[in-house]
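A single protein chain has been omitted; all remaining protein chains appear in their positions.
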Amino acid sequence: MPVQYYIFLSIALFCIGIMGVLMRRNAIIIFMCIELMLNAVNLLLVAFSKMWVDAGRIDAASAQLFVFFVMVVAAAEVSVGLAIIVMMYRNTHSVDINILSRLKN
Amino acid sequence: MGIDMIIFTVLSAIAIAAALGVILSKNPVNSVLCMITCFVAIAGHYIMLNAQFLFVVHLIVYTGAIMVLFLFVLMMMNLNADIEPQKRNWLKYAGAISGGALLLVLVAALRDASVPAIQSGAPTDIGLISNLGKTLFTSYVVPFELSSVLFLSAMVGAVVIGKK
């Protein structure tokens, strides 16, 4: 199976993520779309890892560890990010990102 | 068309449809549910790609922890479709068009990329926890420890921000 399929799938998911970021104003949805983009890249990393392993390079498996670290970072990011969104909601009673268009107030 | 191809097609269709559901559904709760579906489909891909450990971690961390966290926050805020902020229409179209343009550009760029194909019948145990664990605790032990520090600081940060 050509690895191109995975590439296209990843691109599709990534671009859907971008579209979501651009189209929605709900901060939580935007945050989820960012997660979606991260996952698209993760998928691609795993696909390339498999591809190189099949081509004979056993050490390419460590790409999966890279995905592991991405997940770690994503989890940390989500915990802090959601905390910020909760804060924002508590202060403004809205999750519309455009409300945060000023540094003050 | 082999069985792996069929599974790939089905999983991909589910993933893309669920992803579209994320960005298109009015109700944020539906979005989260679609997102979970999407992640499960991606987890299926991990199995297909001999990444058994990642499959598990993905299900536990993303689907189990992160998405539940999202859902939890949503429900805590009591968000629903009615109070969902709406963008002006033309901005939506502009977003959709630019995202589509990026898709086109990337596809056009990578269409002719010559990379080796994925073959079946290659060693399948590379994604097992023993293999990854050995690598993780030998070559990548320093990033691993650093990530624990990252978690600690993220935890502290979340608590500090949430307490205010």
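Should a chain be cited, it is by its letter among A and B, assigned in written order, with residues numbered from 1 in that chain.
The working rule: contacts are C-beta pairs under 8 Å (C-beta built on N, C-alpha and C of every residue); 3 or more make two chains touch, one makes a residue touch a chain.
Note that in this section contacts and distances are computed from a predicted model.
Set against the options "Amino acid/amide ABC transporter membrane protein 1, HAAT family", "Formate dehydrogenase", "NADH-quinone oxidoreductase subunit L" or "Malonate decarboxylase gamma subunit", the UniProt name belonging to the omitted chain is "NADH-quinone oxidoreductase subunit L".
Touching the chain that is not shown, out of B:Ile7, B:Leu33, B:Ile47 or B:Leu106: B:Leu106 (per the contact rule at the top).
Considering the whole complex, the residue from B:Ala94, B:Val115, B:Leu128 or B:Leu150 that touches the absent chain is B:Ala94.
In the full complex, the hidden chain is touched by chain B at residues 87, 91, 94-95, 98-99, 101-102, 105-106, 108-109.
Residues touching the missing chain, restricted to chain A, are 18, 21-22, 25, 97-98, 100-103 (touch as defined at the top).
The rule is simple: only the chains that are shown with their structure count from here on.
Chain A and chain B, compared by their mean Cα positions, are separated by 6 Å. Note for the complex: chain A touches chain B at residues 1-9, 11-26, 28-29, 31-33, 35-36, 39, 42-43, 46-47, 49-55, 58, 61-62, 64-65, 67-69, 71-80, 82-87, 89, 94-96, 98. The touching residues of chain B, counted against chain A in their complex, run 2, 4-5, 8, 12, 15-16, 19-20, 22-23, 28, 31-32, 35, 38-39, 42, 45-46, 49-51, 53-54, 57-58, 61-62, 65-66, 69-70, 73-74, 76-77, 79, 83-87, 91-92, 94-96, 98-100, 102-103, 106-107, 110-111, 113, 115-119, 122-123, 126-127, 131-132, 135-136, 139-140, 143, 147, 150-151, 153-155, 157-159, 161-162, 164.
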